[in-house]
Structure formats: structure tokens, C-alpha cells
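Could you have a look at this structure, given as C-alpha cells, before my questions?
Only one protein chain is missing; all other protein chains are in place.
Here is chain A:
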Amino acid sequence: MGNGILDIAVTGLATAQNQLLTTSHNISNAGTPGFNRQQVLLSTNTPQSGGAGFIGRGVHSSTVQRIYSQFLTTQSLQIQTQSQSLDSNYTEIKQLDNMFAEATSGLSPTLQNFFSAIHDVATNPGVIPSRQSMLSNADALVARFHSMDQRMSQIREGINTQVSSTVVHINSLAKQIGEINKQIIWAEGSAGGQPANDMLDQRDELINQLNKLVNTDTVRQSDGTMNVYIGNGQALVVGAQTLSLEAIKTPDSPNNLTIGLVNGNSTIQLPEDQITGGTLGGIFSFRSNTLDNAQNSLGRVALTLAQTFNAQHQLGMDLNGAMGTNFFALPAPNVISASTNNLASNISTSITDYSALTTSDYELSYDGTNYTLTRLSDNVSATPSSSLPLTLDGISVTSATMLASERFRIQPTINGAKDIAVNINDTTKIAAAGPNRTNAASTNKGTGTISAGTVNPLPLDSNLQQPLTITFHTPYNGEFDVAGTGTGLPATNQTYTAGADISFNGYTFQISGSPAAGDVFTVTPNNNGVADNRNMLLLGALQATNTLENGTANYQTAYGQLVSQVGNKTRELQVTSKAQANLLAQTEQSIQSVSGVNLDEEAANLLRFQQAYQASSKIIEMSSTLFDSILRFG
């Protein structure tokens, strides 16, 4: 009898000890990431049957259970990978946002200074210090384009570094998960199917970390292992087996690193659009949706500025009496031959209409018969054609040597801000003057006046500076003759209309008023015309001329659009990432509310199990007393 009491007391003592151990475990792991609180499940021992019925034989611990919600954990994984994606996207875009934030460091002040310097030259066309100041300001403008572009390239480099290090991290996590899968099979097998709680917690935490890097799906297997898939269902861990990822150059744009799956000796690129969550998803999305666009936008401003400025500058005459040259060096479109292409394949491209340029990249493909030129921002193509040139948005592919199914990527604007340069370093080469001047002979009797005239757009006429003499017929009959050298000259019996354009040798002017018989007007080269600022005024006017986006935006507004786009996107990400973070916090609170350790609760349990232990001890003490009293009888 006494022996039975002792046995029962011992089972109580043992279970209370288990409970105390579990409580201590909970208390000491209160701060361990991924830890789920545990509790001992108790059940009664098989009772002893006797004449008086069943007499209880104490208690035993059936298992130690972790308090865990599979549903909440899965939900949290989905929310977390999105939250991480938004966070890393936001972190990256914030760098751009900050770059555009400073009023003094953006493009606007240097652009304004450059045009102010142009106005200064227009006011003092013959003054060398003014011209020097214009060149210096052009250098400063170009340097600002360079530094902004460099900053964006640095961000791109930073992304590449992140891709590399993330891939290393993913591989290491995958290995650990595979390893722990193996250990769980072994541990649970050797423990007779009891759950290996702490290992399960560890594995969940590893998956949690992996999920922060890339969106992860898990499938639990019957043997207790967990299969892990990333992206669009690409297996990364199957049981104890793991595959590894590698950072590789994107075939279509070698400046970008992306991820590939190592498969034996080769590496297969994982499509970036399938990586939608985690750090990788966030930086890929930032790179393709924001960074490329921002760098292209800035490049487009630089490119259009250079082209429109050059076109006008070439219509003017410099201090040496020569026609203007290219003021800026004009960056060429960047063409990338896909890494799978034949080495000998190549294409030639040119920009035929700068005002039509978009900020997108383009792709030229060939199916053996037809060439297709596609705008990649919305996958719109020009009508496929078997002959070149093929033109879309001002980009023209003029020739191509390529095989069927090969493709080329064309980036018209990406190098604009990087490669723009000032082509002129001699102040006298600034073409401030018009090439010709007009005169009305002082012997003229009529009231006719001749306008100063303008140069027709490029290309220049080879006889532009050939002198012209316009003589009205005597007696006056409303007609005049034009003498000079050039196409269509001499021209006789031209009808006079007051104020109408008269255009010869690529030069256009007007005569108005009432000329009299024998009146003579001349157009002569503008030799020594150092005070002439006509071309400078036209260059200055470019600042407010809408030369981009098919004539709807000027340099400043196009840059403003870029700033506003980045600002809007940053704001959007700020709001959505905050919302997602709140959602994540709520889910984590729910999980914590189920699985987290509450120290007060554990303290209470500690007291409770201590008392249970003490109670069982008392029973042992009592059973000893009972045994003693039996001994006394004996």
C-alpha cells in the first residue's frame, strides 16, 4: 500500500519536474527568435483494477508540445516577404529621392546658370570673359549630368552587390534547412515520433529568414521534412537535398546582376518577374521600374539638350568667321548584343527624331524573314518588316547582320547623361552671330526695309555666305532680280510681296515697305560682326522651347517630370511599405499572442508547479511515515 503511494507520488514529482523544466526552458528562451512556448501534456497512468474498482496510479507526461499555429505562420510568411520587398524597394528609391531633394544639387540650378551665361553672351557677344563664363557653365552643367548619372550607376552597383551577397545568404540558408531536415528525421525517429520542437522552431526561423530574402513556399512532407520552393515554384530544398543559386550577368544588359539556378555545369537564369517578394523582389522591382527609367529620363534630357543646342549652334557664326561646330559631344545609343548571339552579328542604329524619344529601352528581334522593333516599356512593336530601316519613337535601325531568333537590346538614352561632354574649349568658337547681314543701299529712294534674316535649319547650304544683290526693276513694276552664286541664281523677275519670305542659299529674309525703282538690297557675309548676337538669342530661347516629348516639354519640365515620378513612387512605397509593416506587426502579434512567452504567466506556472512538486514530496514524506508506523507494529 505504502509502496503504491510512493510510486504515485514519484510520478507526480517527475511530471512536476518536467513541467518546471519546460517552464524554465520557456523563461530562458523568452527572447529567442522563432521560439514557440512549450507545454507538457499530462495524462493519467493506467489505473489498477481491483475489487473496489479502478484505483489511480498517478500521472505521466505524454508529450511536450509547442504552441504553434500553422495557419498564422503561413499567413505571416506571405505578408513578410511582401513587406521586405517593399522595404528594400523603398530603401533604394529613397536614395534617388534624396538625390533630387536638394535644390542646390539637382540639375535645375546648373541648367539655369548655363542659360544665364548664354544671356550674358547675348548681351556682350564680343566680350571674351562672358564667353569664358558660358564655357565654364557648360562644363558645370555637363559635370552635374555626370555626377547624377554616376550616383545612379553607384546605386546600380550597390544592387549588384546586394544580389551577390543575397545569393550567398540564400545558399547558406538552403543548406542549413536541408541539414536540419535531416536532423529532424533522425531525432524524431529516435524519439519514437515525439516532435523535435526546438528543431522545428529553428527550421521555421530559417525559412523565415529565407523568406525575407526571396518569396518562399513550403510543403511539409509526411516524414517531417519541409520542401522549400522560391519564386514561381522553383525547388530549392527537397528533403535533405539542396540546390544552389548563382549571381549571373543578365544576358540582355551586362551591367545588371540577376540570379540563376546552378544545374550541373550550367546556370539557368530565373526570370526576374517571378521573384516578387523579399529583398531580391524589392531590388529587382526598383531596378526595372524606377532606376532604369530615371537614368533613361536624365539621359534623354542630356541627349536632347545636346542635340537641339548643337543644331542651333551650327547655324551661327563664331568670332573667327567660321560656322559653328557641335557645341556638345552627342552620346550615341547603346546597343547590346544578347549573350546568346553569334559574335559576328551586329546592327546599326541612329536617332532620327530626338523629340520623339521615350525613356524606354527597345529590342530588335528577327524571325528569319521579318525584323521586329519593340518598345520594352509596354511591348508595343512597329509593324514587322523584312527590310530596314525600321523606325519606332525616333529610333531607326538602319542595318542588321543577324541570324533568326537572335535579338539586340537598344538603349537610346541610358548613356546620355554619362557621355555628354562639351566639345568646344576655345571661346572664339562660340557661334553667337548670324552668318550674314543685310543692307539697304543708302541711295534707295523707296521706303523698303530688309529684315536681318535667319538661317534655314540644317543641313547648311554650301553657298550660305555667298553675297546676294536684290535689285528692283526700273521702271518699277513690282518685280526684282536677285544676283549671286548658288542654286537657282541669278533669279530674275521675282514678284515682290511685302513681308513675304525670300529664301536663297539656305538664308531667309523679308523685304517690307514700298521699295522704289532701282532700289538695291544686299545680303553679305557678316565679317567682323562681333556685336551680332542673333544666334545667341536663338540659343537662349531653347531653354523655354518645348523640344522633348513630341514638343510638349522643355528641358526643365522633362527633368521636373522625372523628379515628380521618383517622388510619387517613393511616396507610394513609403505608404504601402508602412501599411505592409503594420499588417506584419499585427500578424506577428497574433502569433506572439498564441506562441509567445509571457513571463508573468511563466512565473505563475513556476509557483504552481513548485507547489505541485512540494505536494508530491509531502506525499512521499507521508508514505514514509505510514511505512514507519507499519514497522513499529512489526
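Note that in this section a contact is a pair of C-beta atoms (placed from the backbone, for glycine too) under 8 Å apart; a residue touches a chain by one contact, two chains touch by 3 or more; residues count from 1.
Rule of thumb we're sticking to: contacts and distances are computed from a predicted model.
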{"item": "Undisplayed chain, where the name is taken from the UniProt record, one of \"Phosphonate transport system ATP-binding protein\", \"Flagellar hook-associated protein 3\", \"Succinate dehydrogenase hydrophobic membrane anchor subunit\" or \"tRNA threonylcarbamoyladenosine biosynthesis protein TsaE\"", "value": "\"Flagellar hook-associated protein 3\""}
{"item": "Contact with the hidden chain (one of A:Gln221, A:Asn439, A:Thr497 or A:Ser624)", "value": "A:Asn439"}
{"item": "Among A:Arg131, A:Arg287 or A:Arg534, residue touching the chain not depicted", "value": "A:Arg534"}
{"item": "Of A:Ser165, A:Asn568 or A:Ser629, the one touching the omitted chain in the full complex", "value": "A:Asn568"}
{"item": "Missing-partner contacts on chain A, residue numbers", "value": "30-31, 94, 97-98, 100-101, 103, 106, 108, 111-112, 115-116, 119, 122-124, 126-127, 433, 437-440, 442-445, 452, 516-517, 524, 526-534, 537, 540-541, 543-544, 556-557, 559-561, 563-568, 570-571, 574, 585, 589, 592-601, 603-604, 606-607"}
